[in-house]
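Notes to accompany the following structure.
Note that one protein chain is taken out, while the other chains of the complex remain in position.
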Amino acid sequence: MESNGTDSVEQGAVWSEPTGSATDALVVEDDTAVAAIVRTALEQAGYQVLVTTDLAGCRRALKELRPEIVVCDLDLPDGNGLDLVREMRALPAPPRRIVVLSGGARDTAAVAALEAGAHDFLAKPFSPRELVARLELR
Amino acid sequence: MWRRFGEAAYAAVMVVVFTIQAGALVLVAAVVLVASRGQASNTLRFVLASAVSLTALVVMLLTAYTLGYQWLSSRREHRRTAEMNRWTERWADVVVGGSPPPKPQKVRGAALEALVAVKEQLREPERSRAQDLLQHFGVTAHLLGVAGSRRHSTRRRYDALDLLFRAGSPVGFATYADLSHDPERLIRELTARAWARSLASVRDPVVLDSQARRFTREMSDSDLPQGAIHEALLETAEAAPLVLALLLEDATGDVLAAALDVAGRLQCVKMVDLVPAHLESDDVDVVCSGWRALTGMGASPQAAVVLLPGALESEEEEIRSQAVRFAALLPPSEALELLTPRLGDKSWWVRRSAAWALLNSGAKGRRLLDDASGHHPDPFARRIALQVLLESGEISAGEAMNRAVVS
Partner (left out) sequence: MGWRSALDYFEYFILVYFALIALFSAALGLLGLRSILLYARESSSTSVYGFLARASYKPVSILVPAHNEEKGIEASVRSLLDLAYPQFEVIVTADGPTDRTVEVLIEAFHLVEVPREARVVVETAEVKRILRSTRHPNLWLVDKENGGKADAINAAFNLARHPVVCSIDADSILDGAALARATRLFAEDETVVAVGGTIRALNGAVLEAGKVRSIRAPKTWVERIQVLEYARAFFTARAAWSRVGALTIISGAFGIFRRSAIEEVGGWWTGTVADDMEVVFRLHRFMRDERRPYRIVATPDPICWTEVPSSLRALRRQRNGWHRGLLEVLWRHRCMLFNPRYGRVGMVAVPYLWFFEAGAAFVEGGGYLYVAVAAIFGFLNVEFALMFFALAVLYGILLSQLAMGIETMLLSRYERASDRLVLFVAAFAEFAGIRQVLLWERCVAIFQLRKRQGKFWTETRTGIEAGRGPEI
């Protein structure tokens, strides 16, 4: 639980305004608490959220949806989230922003996630405000 | 991994079953022996028939119980999961979404666990909000009460301590101090890590100081296994520098070794000056942990460097091994001089560590290793040099075979 210098983000971040139209956000997370937190935070920011709990569920969802935002955990019951990130980047219409959440070893996981094509990485425990802020950053 | 309830009932059923069975068997055996005299074959028939029916009945009872238990426990689990999900959503709404908190009520069971689960995943500022809720509903007080009271079953106490650990609230130190003397070893282990987490969440420096002292005193006196102490110390997180500094000054034995290990793991470089004093301890574990800590911190204070030659000649294999790894931190000119003799060490592990350290000491080290693989007088040194060169990919398998044959 080392601090990771979120202070600077805190000072600059603004609660994102609801964007008006319902936009899709896909959350891939098997831990109910994390999923609930992320969902609540995203819904407050105006996104329409779908939560799936494993890779298979996510793949099914991707067949029908074109989410703008994906928040994905690395440790999923049926595989590694990195594979999912790579798959999503390879889609014809990839999500605008992919953020990876992980509870494991920070540095190695962060690098791996970014290399796989994620836009951002957040370690658990995390601040939902920071998550939303990172989703809006260009 | 076992389910959370039902074993008492099952045990009761079993005792009944077996009493019936044992009774029946004894009766059968007795009557058979009596009937062997030739008479009372009707009795025998009756007894046998009853035994058969009784056993059949008991088998049915058991099967029905098993199926019933299965059904019941599945339902119970579904309900619990549904309840947990509901409460998790609710708490997430309150903490993150800003909804008003639920009315005052007893927050227990699924509601309690859900709140703790939510808090666990959060950082500031939402984390304090969750902590306020825990306080508001008296959750921590309740958990401390359960953990501290011998009236409750051990399982409930384990659960309470586990939830306290996950909640990580800066309260309850008196209870923790008490429980660290509990006769049950598992309670003591769980207390240590809950206490450590709670310490980590204390913000007031005055409180932190006094509580850290208490904590270190108890850890020093405890007879917990080293792994448990290690885990507990790791959990002290933000409070680690203070706790470890206290331990490095006063602790001995297992606790000191664990403190050194954790200092190395957490790379608490501020403590680097407290370490060399322990490198001359009588306790082998402490010495090894000391060298390991310095290596982990990546620091090479002069006080330690002075002791290095002695450590490299130590009789204990593990000390030499750790010293070799530390030596790799030194500038190449010093390191090579100290490491080269270790290539011929009598322990395979030390030879290996030395070879790797040489390899990682830059071009000169690599050249030295290369040289050693062909020309070192000691055949074991040649072999280990070759092996490490091969493993690191510096030479190919074919080349390695050639050199091996030649030497």
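Read from first to last, the chains carry the letters A and B; within each, the first residue is number 1.
The working rule: a contact is a pair of C-beta atoms (placed from the backbone, for glycine too) under 8 Å apart; a residue touches a chain by one contact, two chains touch by 3 or more.
Just so it is clear, the structure is predicted and the values come from calculations on it, not from any experiment.
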Out of B:82, B:186, B:277 or B:306, point to the residue that touches the absent chain in the complete complex.
-> B:186
Touch with the omitted chain, as defined above, among B:90, B:278 or B:383 = B:383
Interface with the unshown chain - residue positions in chain B = 1-4, 6-7, 10-11, 14-15, 17-18, 21-22, 25, 28-29, 32-33, 36, 44-45, 48-49, 51-52, 55-56, 58-59, 62-63, 65-67, 69-71, 73-74, 154-155, 158-159, 162, 165-166, 186, 189-190, 193, 225-228, 231, 348-349, 380, 383, 386-387, 390-391, 393, 397, 400-401, 404
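Just so we're on the same page, only the chains that are shown with their structure count from here on.
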Centroid spacing, where centroids are CA-atom means, of chain A and chain B in whole angstrom = 30
Within their complex, chain A touches chain B through residues 1-3, 6, 10, 31-34, 36-37, 39-41, 43-44, 124-130
Which residues of chain B touch chain A in the complex?
-> 84-85, 88-89, 91-93, 95-98, 114, 117-118, 120-127, 200, 237-238
